[in-house]
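All protein chains but one are shown at their positions in the complex.
After this line comes subunit A, so read on.
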Amino acid sequence: MQGQQDQDAMGMGSMIREVQELAEKFKVEEDENYVSPYAQLEKATVLQEARIFHDPTAVRENPRKCCTVIAQLLHLQNTGQYMSSTEATEVFFGVTKLFMSDDASLRRMVYLFIKDVAETCNPDDVIIVTSCLTKDMTCDVDLYRGNALRVLVRIVDVAMLGAIERYVKQAIVDSSGQVSSSALVSASHLFASSPECAAVVRRWISEVQEASSSPNEMVQFHAMQLLYQIKSHDKLGISKLVSQFSTRNTLRSPLALVLLVRYTAKLLNDEYADGRNMNDGSPVSKQGYQFLEASLRHKSELVVYEAARAICNLDGIEPQDLSPAISVLQLFLSSPKPATRYAAMRTLATVANTQPRVVSKCNEDLEALIGDSNRSIATLAITTLLKTGSENSIDRLLKQISAFLTEIADEFKITVVRSLQKLCLTYPAKHRVLVGFMSNFLREEGGFDFKKSIVSSIISLIRQVPETTESSLLHLCEFIEDCEFTRLSTEILHLLGELGPKTAAPARYIRFIYNRVILENAAVRAAAVSALSKFAAQCPSLRASIMVLLKRSLIDEDDETRDRAAISVSILEDAMEAYPYVPPPEDAEAEDIPPDVPAQGDTAAYILLESMPMTFEKLERSMAAYMKTPMSMDTPDPISFGSLPIVEDTAEEIAAAMSTESGLDAEINGLEAAPKKKEVVDPAAVVYAIPELASLGRAFRSSLPVMLTESETEYVVQCTKHIFQNHVVLQFSVQNTIEDQRLDNVTVLIDDSESEIFSASGEIATEGIKYGESKNCFTVLERNADAPLTSSTFTCELRFTVVQVDPATGEAEGDTFEEEYPLEDLQITTSDFMAKVTVPDFRKAWETAGNANEVLEKFALQFKKMEDAITSVVDFLGMQPCDGTGSIKPNAAGKPHMLHLSGVFVSGQQVLARAQIAMQGDNGAGVILKIAVRSDDETVSRMVADCIQ
């Protein structure tokens, strides 16, 4: 049957070809005059031509002409010359006249036109073709039935759907594959269009079931898809559907099988998310995996690839279960079809992210792909190799890449650079080769983004692998000698000023920097002057010579450069006078030479080198908070960093510290990450506004609001905890959702009888909460500062007077009565007293704190996943993760995770914590947490360590 069809098609094709060659001959003779009916169409002309539709004789006699005009109209739409709504409607009415003709090809074009234009026209106008379409849909011509149905579902609404439902159901089980497919696809569209239509489609399930066993492949595919759509919210139904089709083995269509594989994989992942997997003997999972594995041996590549990809993407799959899928993908790598190679390569690259060892057996095939003509495949192969390769294959790989890198587009190069950076993190010993390799490409041609990605990679490697510092700095120095991008030059100069003075031979960088002062534009000169000043400040031995250089910039034509030079010169001159540099005697032994560092109390070092204790943005926030605090502006004390309020990191900063992208990508995007300015509102401002509470002073921090009711109850209450030095102010935001009530004298009663730490010392009620409004009432708890903090739970109750009001006018009418409304318990934990504040340099801060007041603890916690454990530990302590340790590094699966946390306690002590979290056993039985807490006060350290629950 198939063969015969092919032959027929061939016969048809060859015949057309012959005739077309004939036409071709005519064409050659009149080539100059020949114009394609679709070349240079003018909308106005075509619209004019479209009037032919209104002429019944022309329509009857020349349907071919009508077809051409419709095609021309469609072509206009296709090339962006859209008709206006009025034009479309007018043409549309003309087209409806064409239903008069019985010409099949014309009818087909009419269908196509209606579908294309239906959206542009007024829906009320489109409705008029419904009856014509319905008639076509019920006639005995296959060709009309399927197509009319496909047009019809574009324009019907639920009401009309009811009228044609019977015909659609018949069409689904029609003996013609085309009609059946059309009906099923139309039903799919209807199902997605509105819930009402979906409800109707659901009623056709038995017809769809029947269609799914059709011998026609496409019908199987469409029925499968619709069945899944209908059952998508019925988990059991899906499970049945999948097992039924995977065991019965009736599906012939590769596309339908592809769908079945996807559904099976989804089912397995859902099972896993519910805590069941195939090793536990869940029958669904076991059967599913068997089906996937069997599909790896299907004769169609489509199905094989889909199954392999599904297996690779299964959650919680063991490496040994992956290997059959990897073997299949490995075979695909040498396929003659680019799409097959590409698909296999992409999947392997994803697997290599998490399981490089499993993929490493494909290394040979991957290396062969570096020369692939499809550059995307080649790039993927390289980046994958960089993940799976071993340390001693790096040199060989780099050789292969360097030939490749020169001939590909920048976007691929950037991908490669990122992989190189990751590789260097994995094998720090190879840093010299890798950084050298990247630096070579700094000197090659390339756009800003490419250069930027290299510079960012080198800089972040300096931070993470300190051994690379000296060689990298020299590479960067050479780069700025010939760098056309001001932003990169200034960034590098800043880095040189920061790191250069601390290297073994700082003097060697001076020449590079001073060259910039002579040769560059204003922005770079200013950066260079700043860098020079830092060298001078840090290395007294260089001060005299740098002074000479700096003084030359005093006559620079750029204001900024001149100012910077002037400040540095003046500061350095003072310092040189106060602490003159005494060079060590010429014959001194190497070990006798004192380190070249500024003397204690050196003003130049202090001014030019010490960083601010907080960022400018934080300083601004802190000042704003200071000014808002009651009475602070009246005190005679001068402002110092010590007297400024402690400000917590903003929600965005916290989110950034917790996000998985923090490390690498943030570094890479760092250059262009524009500061997102957002007005930070001090949540404690509402408290300061209450005169009675002014005496409490400044709020230390405020927690995020906690719901004390469900969000759909009559009265919605949420609580914000404001922590003061010796008090806690609880702010209850009460919302009234009852239309005919007004709430007066609203307070929240806190049961403090069980707490030894807190006692309720005052309440501030709120009056007149109308329908839909929310207002705040306050309860003040006094804290016994001597008792150590522990987590305390309070029962709360909302108390108020209900005033019945007329919903329309808001006037009080009728009775008032007292009412009590129980709320959920409120918890005050130690973490509420901890401000999330990052330290700029955790390692240094940790060592400065010392282990005098260190508290060590070990806990076993019931967490199945590392991520959950980390988030919870951070929550328990209420501290801020530092150095990007708030998330797991992408390829560190299985290894213990080290979490660095910092914060400031209510008493003003800085608290630091290092927590090691390790999975216990392989089967997710729990995690082991080892935590060390340091602060100035042992009781504080103890309290913090006890926060772990």
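We adopt the following convention: a contact is a pair of C-beta atoms (placed from the backbone, for glycine too) under 8 Å apart; a residue touches a chain by one contact, two chains touch by 3 or more; residues count from 1.
Rule of thumb we're sticking to: contacts and distances are computed from a predicted model.
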Record-based protein name (UniProt) of the chain missing from this complex, from "Pyruvate dehydrogenase E1 component subunit alpha", "Signal peptidase complex subunit 3", "Coatomer subunit zeta" or "2-methoxy-6-polyprenyl-1,4-benzoquinol methylase, mitochondrial": "Coatomer subunit zeta"
Identified contact with the non-displayed chain, of A:198, A:218 or A:284: A:218
Touch with the omitted chain, as defined above, among A:130, A:178 or A:774: A:178
Residue among A:243, A:350 or A:774 that touches the chain left out of view: A:350
Chain not shown: contacting residue from A:79, A:213, A:426 or A:761: A:79
Hidden partner chain, residues of subunit A it touches: 1, 4-6, 8-9, 11-20, 22-23, 26-27, 30, 33-39, 64, 67-68, 70-71, 74-75, 78-80, 82, 102-105, 108-109, 112, 115, 140-144, 150, 175-178, 181-182, 185-186, 188-189, 218, 221-222, 225, 228-229, 232, 254-255, 258-259, 262-263, 265-266, 269, 301-302, 305-306, 309-310, 313, 336-340, 342-343, 346, 350, 374, 376
